[in-house]
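Heads up, one of the protein chains got dropped from this complex, but the rest are sitting where they should.
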Amino acid sequence: MRQALHRQTIATNGQGLVAITEPVCRWVAAQPIVTGLLTIWCRHSSASLLVQENAAPDARADLEAFFRRLVPEGAPYRHQDEGPDDMPAHIKAALTQTQLSIPVDSGRPVLGTWQGIYLFEHRTAPHRRELVLHLIGD
Amino acid sequence: MRQALHRQTIATNGQGLVAITEPVCRWVAAQPIVTGLLTIWCRHSSASLLVQENAAPDARADLEAFFRRLVPEGAPYRHQDEGPDDMPAHIKAALTQTQLSIPVDSGRPVLGTWQGIYLFEHRTAPHRRELVLHLIGD
Partner (left out) sequence: MRQALHRQTIATNGQGLVAITEPVCRWVAAQPIVTGLLTIWCRHSSASLLVQENAAPDARADLEAFFRRLVPEGAPYRHQDEGPDDMPAHIKAALTQTQLSIPVDSGRPVLGTWQGIYLFEHRTAPHRRELVLHLIGD
């Protein structure tokens, strides 16, 4: 049994979903571990992780629109210091995932055919986001 | 330290919660690992996982009704190709879990007395859903 740890920076372009399946799977494939458990940790409270439909861009647009309606920027939040998009960002992060753990088989995370892994940027401005990848197995 | 990997198919009857505590615990009990970490991965983006109250059926009906109100089928989604229940299914999956990892002690996941594990089917039609179970430990 062995493990590997990796820090991966992802550049975002403001609010929306950024596909990270490819860099994540590439890192896993480069490790000597072929069976095990991959964990992805997002080190932020205004960006998060999501597993979603990887084929239809419209599905991702609908998903982003749903979260904008559910957590509007105009609501009377007390926490306003960092701009109107900051508190909705924290709430959207709370409603999605900060972490995903995916079993790995034959050197690949066992994603379904239609599953993609996404970093969900909740702030309006572009950011550099840091993920920590951890892999344990044989 | 050792690990085990298993694919489990669950038949669903259309929208709603399907209890999976028993088949999951049965597989764990059959493994030679008694202390460790169990991970359940749902290989779909229109079904998800949930830990809920395992006693009151009314609580599950209320939970299903809440998600139907929060993510109505009639909303003007762009992604309509796969029917009116498809986009709400993706959103409900995003709001719940694709993965659960549960510590295992004495050969059993450490669920609380009132906790059950559920597969949450979000599509109207019955489906066969595939879960991947991964167990690592001693």
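Note that the chains are named A and B in the order they appear, and that numbering of residues resets to 1 at the start of each chain.
Everything below uses one rule, namely that a residue touches a chain if its C-beta (ideal position, glycine included) is under 8 Å from a C-beta of that chain, and two chains touch if they have at least 3 such contacts.
Predicted model, so just to flag it, every value in this text is computed and none were measured.
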Touching residue (missing chain; options B:10, B:37 or B:87): B:37
Full-complex contact with the absent chain, from B:18, B:50 or B:75: B:50
Touch list for subunit A against the chain that is not drawn: 1-3, 5, 37, 39, 41, 43-46, 70-71, 75, 77-79, 81, 87, 90-91, 93-95, 97-99, 101, 130, 132-134, 136
Touch list for subunit B against the chain that is not drawn: 1, 35-37, 50-53, 56, 58-59, 61-63, 66, 70, 95-97, 100-103, 105, 110-115, 136-138
